[in-house]
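A single protein chain has been omitted from the complex, and every remaining protein chain is retained in its original position.
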Amino acid sequence: MFSLTVRDHMMIAHSFKGDIFGPAQGLHGATYVVDVTFEREALDRDDLIVDIGLASEVLSSVIAEFNMKNLDDIEEFANRNTTTEFMAMTVFERMAAAIRQGRLAETGKGLCSMKVTLGESHIAWASYHGKL
Amino acid sequence: MFSLTVRDHMMIAHSFKGDIFGPAQGLHGATYVVDVTFEREALDRDDLIVDIGLASEVLSSVIAEFNMKNLDDIEEFANRNTTTEFMAMTVFERMAAAIRQGRLAETGKGLCSMKVTLGESHIAWASYHGKL
Amino acid sequence: MFSLTVRDHMMIAHSFKGDIFGPAQGLHGATYVVDVTFEREALDRDDLIVDIGLASEVLSSVIAEFNMKNLDDIEEFANRNTTTEFMAMTVFERMAAAIRQGRLAETGKGLCSMKVTLGESHIAWASYHGKL
Amino acid sequence: MFSLTVRDHMMIAHSFKGDIFGPAQGLHGATYVVDVTFEREALDRDDLIVDIGLASEVLSSVIAEFNMKNLDDIEEFANRNTTTEFMAMTVFERMAAAIRQGRLAETGKGLCSMKVTLGESHIAWASYHGKL
Amino acid sequence: MFSLTVRDHMMIAHSFKGDIFGPAQGLHGATYVVDVTFEREALDRDDLIVDIGLASEVLSSVIAEFNMKNLDDIEEFANRNTTTEFMAMTVFERMAAAIRQGRLAETGKGLCSMKVTLGESHIAWASYHGKL
Partner (left out) sequence: MFSLTVRDHMMIAHSFKGDIFGPAQGLHGATYVVDVTFEREALDRDDLIVDIGLASEVLSSVIAEFNMKNLDDIEEFANRNTTTEFMAMTVFERMAAAIRQGRLAETGKGLCSMKVTLGESHIAWASYHGKL
């Protein structure tokens, strides 16, 4: 199995609902360092998993939806907590939709699975790993 | 599959038995940077894998058993070599027992697997990955 | 010259005032990985720059003022932009005051200078370096 | 499952064939930080996955074939693009052959799988993961 | 003293002249992770050292001169060895010229010094630090 990872980041504000979150119930924020890993079983005819420049551009455009935003203002997330793990799944879903739309070219359609990791600090990170 | 990782560290002395270890047969030591990855298939009702604060506390209390110690003095390890890989398995077992005891709350019981990685230097690390 | 650095982090929300900030004029956030470097010319009688445990505790208590907060709500910052470089200076000032109050013990009073670095992402960080 | 990773690096020149590569069609180069992860189900009688010193030596000798070279000059690669993912597979194959030849000793023959990751920058890396 | 660092990278081929370089006399290459640190004594009226977005853009355009190139083809370097330390100085000179031309805006002209660090691997890096 082959895999390729590209890294970018986004800076967001948010707050959480539920006693378990303690002081994180107040409005605060995070830098998420976003790693997207693309997986496939064989290389394409150019010896690539996916075009790395294209992958970086698509990732950048996907996270632009959240970067420099207050996630509390996004209606879609109204009944959810935008935890690191939830946002990893959300970035996964957006990237998966982009791949289905052909935004990673024909080669992108040969990917079999993907993993999105969001680093919230030097001591904590969360991932969502799924099939495409 | 979702995963969440928290990081801590411990500083230990030890020595190894067996010619294969060369100079490491003498008493020396290591800083182990300890990463524990918790895995589950769906988020809990708070959109969490596990409470990150609680996970960090439990990890800290588990490795307190070894931190600032000479592992050669721990009777349980008398017939073993406390290699990085062996200690990764040991931390896994201690964390798994803590989860079974409910120390990661009800949500902790929904975890399906866990991975413990011990970094011994900038050029070497070892892991144990198993089901819960 | 001797120096010792300890690392911690804080997660904050904020917004900036001024066209130069573009989309960062909106409410967003950051994880700041905070490195504090303590400098002195000679070691103390215990062969220390400063007690590392104590230094970590004081740093943790200093950044608790900002961690999990919206910096826009802090009156002291009303007419400033809480940029990474501004917050590096702010943490420096709080740490310097703590040292003057003796919170790093007698040894802390022998420090001659200090540097505070705030990492906002894997590709950007800012520092304030000054005498004590 | 147990795993052990060792890290080394190699510095190479190369060029790519195909419009998709844009400016990378010209002669350029890369530092590849090479991580090799050895996997096995149980520790050997010394409580090891594989001897870490031996593993590092074998890795170093394997990548010496490419280090300080222009990959365009290697006949075996004449019809391929020496992308990061292709070179990850190539290092995997060389390491697997070394293991079959007994260069990781008897214990090396108990390994079940291996992963090779080549980091090309702070924002991109590629892996090949396969059975032994 | 305040400082702000931004990070980018470039991938180059080159060879060295002189017996001291051993196998590096052959054509090979490197990824240089490029960190540029901007230093000034006081923040500007926006509480900035320099606009981080602008700084990143200028750095990217400066290293575009070398990225994806064979440095042996650049006439200006004909009688030099393009070592990591030499290239750190070269990037410094290009950045300093850009600042003098006003490409970091008025605020850029308030910078007093700058440091350029080029990381060639996980175990070696070189810097050039000078006044502006």
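By letter and in written order, the chains are A, B, C, D and E; residue numbering begins at 1 in each of them.
Note that contacts are C-beta pairs under 8 Å (C-beta built on N, C-alpha and C of every residue); 3 or more make two chains touch, one makes a residue touch a chain.
For clarity, every value in this text was computed on a predicted model and none was experimentally measured.
Residue B:His14 is the one among B:His14, B:Arg94, B:Lys115 or B:His129 that touches the chain not shown. In the full complex, chain C touches the omitted chain through residues 1-8, 43, 46-49, 51-53, 56. Where chain B meets the omitted chain, the residues involved are 7, 9, 11-14, 23-24, 26-31, 33, 67-70, 120-123. Of the residues in chain E, those that touch the hidden partner chain are 16, 18, 20-22, 80-86, 88-89, 122-130.
The criterion applied here is as follows: only the chains that are shown with their structure count from here on.
When the contact pairs of D-E are matched by residue number against C-E, B-D or A-C, more than half turn up again in A-C. Centroids built from CA atoms put chain B at 27 Å from chain A.
Residues of chain E in contact with two or more other chains: 7, 122-123.
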